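A single protein chain has been omitted; all remaining protein chains appear in their positions.
Chain lettering (A and B) follows the sequence in which the chains are written, and residue indices restart at 1 in each chain.
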Amino acid sequence: MTQAPLTGNGRPADTRGGAGARGWLGRLDRDVRTALALFAISFGLVIASRVLGPNFGSLAQMKAILVISCFLMVVAFGQQMVILLGGLDLSVASMMTLGGVLAFKWVGGSDGAVLWGVPAILAVTAALGALSGAGVSLLKIPPFIMTLAMGVILYGATLGFTQGTPSGQPSAPLSALFANTAFGTPILYLMVLAVVAGCFVQTRTSFGRKVYALGTNPTAAYVAALPVHRLTIATYAISGASAGLAGILMLGYVRGVTLTLGQSYLLPSVAAVVVGGTSIIGGRGIYAGAAAGAVLLTTLSTIVDSLGIAEGWRTIIYGAVIFAALVLLRDDLAQLLGRRRRTQETSQNNP
Amino acid sequence: MKPRKFLKYGALALSAAVALGAGAARAQTPPKKFKVYLSMSYSGNGYQTETSNLIKALAATPPYDKLVDLKTVISGTDVQAQAAAYQSMVSAGADAIITFPISSTGLNRAIHEACEKHVLVYTYSATVTEPCARTVSYITAGFAPNTAQWLVNKLNGKGKVFIDRGVAGNSVDKMNYDGAMSVFGKYPGIKVVAEYYGMWNSQTTQQETAKALAAHPDVDAIFGENGEDGIVSAMLASGMKKLVPVTGENTNGFRLALANPALRKRGLDGISSGDPINVAGYAFKLMMEELLGKRKVTVHNIEYPLPWVPADKVKVCTGDTFVNGCNAFPSGKVPDSFNTEVFDPVLTPELSLNSALHGTPTPGATIQPLPAGIVKEAPNVPGVNCQHCKAPADLFKLTKVVATVKP
Partner (left out) sequence: MQTSPASSGRDAALRPEPLVRRLLGDGTTIIIAILVVLTVVFAATQSDALSASVLTDILNNSLPLALAAAGGTLVVVTRGFDLSVAGVVSLSNVLVAVHGGSGPLGALEGALIAAGAGAAVGAVNGYFVAYWNLQSIALTLATMIVCSGMTLLILDAPGGDVSDFMTYTMTDRIGGVVPVALAIAVAVYVVWRLLRRTDWGVGLYAAGADETAALLAGVPVRRVKLIAYVLAGVCYGLAGFMLTALTSTGTPNVGEPYLLLAFAAIALGGTSFAGGRGGVAGSMLGALTLTLLQKVLFSTGVSSFYTGIFQGVVMIAAVVVAVLFARIGTRGEAHA
């Protein structure tokens, strides 16, 4: 585990390239710089894709990409909270599916059901996430296994109680979030609010700061008498609820759910968080970065899919770009550029 | 070190001891009912659920409810797991296995072993290249070339087209793509501007189509596969004023959209064709007739006729069965992603909507024999339903439409 020093707000001191570098951009927190860089790269990709066709790089395309990336952004919030703690949540796919299936059943059909249905579903998924957290914290089960098993169990349970066919109705209020209105699409405004709120919760609330502290240096946190079990359980609960929320939102986008709903969000949620600058061993990263990572991944897959080449090449390019993003955005790049040989100590940061 | 080794050898010795004991007590009672196993690979997708429900419904319909003991096994996407499941079924004394195989080639060994033990193996919808299995599928009936040609005719041979595919690396996806391109490739005026993978489910199809529409809002037609109700949703959500012709499979949402006069006025047109759920019911009945000795089946690859419902032929049913030529269900009765080709009045008159939704038999129905000359042999397609064979030259021939435009 890292032994990084803690600053006043509980986040590790940014000891490299901080104040004193170039102007206001240099004075910004490293995490915010990463997030901005990723958004800029996404924007750049979309603009650059104009070479592919006249309708590429258009506002309509950017809007479409942003709307589609909102599911991944929501799931990435919970995943990031757990990763900040030094853990991992592999159950997000099943949680998302459960959220969608329950929304289909409980929220669909009547307008008023949104008011009690959505909190109920969030409560259910949060409780299930809390179970994972309890397993990780109290029983010391490694997060990889606990959440993997939880995901498998949840999927089996969902498959069982729906007997393979989820039933329900679409929900008008949820669909309205994705409708094209004169002022734009409501979900986009909500996402901006969500990113700001997420960052706020992480950096300015005492809960968030404790999560960073626990992830950065668990021993010190323990010694400082932080409520480790409660924090862990609460964080995994948040992850469960985020995935559930993504499933609920999905019901607004499509008109019916199937049990494969969450399948393609598991690995991308981890990729979005890591590409967004969060360290997998915990303690560093903010939500804006993960959200930017989600947007970048969605943009990337959109652009790559529209290249008229074989699927094999498209997949290779997608993987290669993620690879490049990891290489370019890594922590000690500045050090590497500045100094020839790193000291051996930094190799301790490796999970 | 030593204690661990001791434990390992001890475990093996214990197992051997149990083997000697258990082997002596092997039961040999003859089965009273036929033991039939339904082997599925993945699940949780409407297609898989509906097909398995039809089989369960038929197995519960008299007289099969007294003759057949049907057990379902779901193996997941691991080829080895399904192979192991077949082996377990054979060990458990199966008389017949009806299955949706996850791989067209990877299960051959296990199926071969089953055939050697005189187990009848039928596959529905997906096929295997193992010669001893009987495959029942629509895949050779020309879904892709016929719908592609219909689009070309509609566009008069010129226009921009999307191709919505299934799952990359899958043999059905490849065959559909090759079939579509065999037509599109002939017309220089037809440009495939986007090709994406809808994964045969409505959500992914909607997302991918939305992305493609944002890049090419001037598309003229969309060639779709399962999940095509997502194509229509994406078009509507994108705010396109003028809709374009779409061909696809047979989701209820798609059929209802095709029948919707407001959407037709905006330009929506199309053909609802594709993989019929009822292939599972047909395969099961055929298998049972062979098992019970009522029919001698001589061919190994059997073709299921291709459904073909143009937009103006979509008729919404008032009840739970397909009568009076109706072929779609009212909105709300079934989800939009429900595959509608769930029964056929000639092949499976015993089935009704509840059979597909819940796997329950239709009250009062009894199993009707299949018509005498109904079995139609499917052509060879290497890698799909045969090994060491050649496809006929006219594999992608047109059977439902004629080319009205010259290439």
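We adopt the following convention: contacts are C-beta pairs under 8 Å (C-beta built on N, C-alpha and C of every residue); 3 or more make two chains touch, one makes a residue touch a chain.
For clarity, every value in this text was computed on a predicted model and none was experimentally measured.
Peer 1: Check each of A:Ala127, A:Val152, A:Leu193 or A:Ala224 against the chain that is not shown and name the one that touches it.
Peer 2: With A:Ala127, A:Val152, A:Leu193 or A:Ala224 as choices, the missing chain is touched by A:Val152.
Peer 1: Determine which one of B:Ile55, B:Val68, B:Leu107 or B:Val401 touches the chain that has been left out.
Peer 2: B:Leu107
Peer 1: For the chain left out of this view, which of A:Ala37, A:Leu52, A:Ala123 or A:Ile141 touches it?
Peer 2: Hidden-chain contact among the options goes to A:Ile141.
Peer 1: Since one chain isn't shown, list which residues of chain A touch it in the complete complex.
Peer 2: 88, 90, 135, 139-142, 144-146, 148-153, 155-157, 159-160, 163-164, 267, 270-271, 274-275, 279-281, 310-320, 322-323, 326-327, 330-332, 342, 344-351
Peer 1: In terms of residues, what is the contact footprint of the unshown chain on chain B?
Peer 2: 3-4, 7-8, 11, 14-16, 18-19, 22-23, 26-27, 40, 43, 71-81, 83-85, 87-88, 91-92, 103-109, 167-171, 173-175, 383
The definition used in the following text is that only the chains that are shown with their structure count from here on.
Peer 1: Could you pull out which chain A residues touch chain B in their complex?
Peer 2: Its residues touching chain B are 52-53, 55-56, 58, 60-61, 63-65, 67-68, 155, 158-159, 163-169, 178-180, 250, 253-261, 264, 302, 305-306, 308, 311, 315.
Peer 1: Using the touch definition from the top, list the residues of chain B that touch chain A in their complex.
Peer 2: 43-46, 48-50, 52-53, 168, 192-197, 199, 201-204, 206-208, 210-218, 229-230, 233, 237-239, 253, 332, 335-337, 357-358
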